[in-house]
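First, the structure itself, so that you have it in front of you.
Here the complex is missing a single protein chain, while all its other protein chains stay put.
Let's turn to chain A:
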Amino acid sequence: MTANTLVPRRKRAATVEVARPRTLISPAQLGRSRGRAVYWIVFALVVLLFTLVFLGPLYWMVTGGLKTTQEVVQSPPTAFPTSMHPENYEQAWKVMDLAKLLFNTLYYAFGALAFQLIFDVAAAYSLSKLRPIFGKAILGLMLMTLMIPATVLVVPQYLTVLDVPIIERNLLNSPWAIWLPSVTNAFNIFLLKRFFDSIPRELLDAAAIDGASAMRTLRSVVLPISRPILGVVSIFAVVGVWKDFLWPMLTLPDPGKQTLNVGIYSLASGVPENVLIAALTIASVPTLLIFLLFQRNIMSGLTAGGLKG
């Protein structure tokens, strides 16, 4: 193809002219006044539409929590609360015991994070750099779990948690029921392993020559380099627990031990609408904060998880 022969020259020219790579619509077309007008009109429409579609419900949620019960279910709905009732939030916090639910969720999420960081990082490091015998087979077995639909395993997993073989423990209502299964995250291990694979061998050899043990190498060489991928995996781990519904519903039947999702769901029918909406707002704040703080890492993680890496 002619395009191939043109690649190197064009590429250089492009970086000089515009920082952006060429896309579907040619710069010449955009340069024309008609093109520019169409661009701005489409852009304005998309921004407006997206704000309405994706931010609108959140706005409705936050303001809905401030309305009276009558106003929430009033038709037509009001765009802005006619009178402010911040006490709904207070009531939601108290009535639904959100402090407890929030604490539980945090406890499960960060526990799961700790277990995943310790076990999955160690496993990925071993599989990538220490290359044990049967390592390939173990990795294969781990990746195989990605091929099994997760929901198919819910029933036997639940039965396992009821009576863990060998140690013969019932993990129902215990945080271990969340923490330990969260380690079986083949996707995270795969992400970590791929990152570790990219660390140059020489770096590790140098550490070995200096007499560093495998543990020391992991701590002083591998982990500091791997900060970006550790961030990505951490966010996925925390958000995963935060968003999970079916598993915590099954394994944590005790209301005092439930997560936000399950707790709010089971209490939903017993509280007035405005209080419930306030509770939803409170439940959403932590993950939204995580997202706003770490959106760069999340975006890069998504594309790293994508196929071409």
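Assume a contact is a pair of C-beta atoms (placed from the backbone, for glycine too) under 8 Å apart; a residue touches a chain by one contact, two chains touch by 3 or more; residues count from 1.
By definition in this document, contacts and distances are computed from a predicted model.
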Hidden chain of the complex, named as in its UniProt record, picked from "Cytochrome bc1 complex Rieske iron-sulfur subunit", "Glutamyl-tRNA(Gln) amidotransferase subunit A", "TldD protein" or "ABC transporter permease": "ABC transporter permease"
Candidate in contact with the missing chain, chosen from A:R32, A:K94 or A:K243: A:K243
Hidden partner interface residues of chain A, rising order: 1-3, 6-7, 10-11, 14, 20-26, 39, 42-43, 46-47, 50-51, 53-55, 57-58, 60-61, 64, 72-77, 115, 118-120, 122-123, 125-127, 130-133, 135, 138, 141-142, 145, 147-161, 164-165, 180-181, 183-184, 189, 213-214, 218, 239, 242-243, 245-246, 250, 260-262, 264-265, 268, 273, 276-277, 280-281, 283-284, 287-288, 290-291, 295, 298-299, 302-303, 306-308
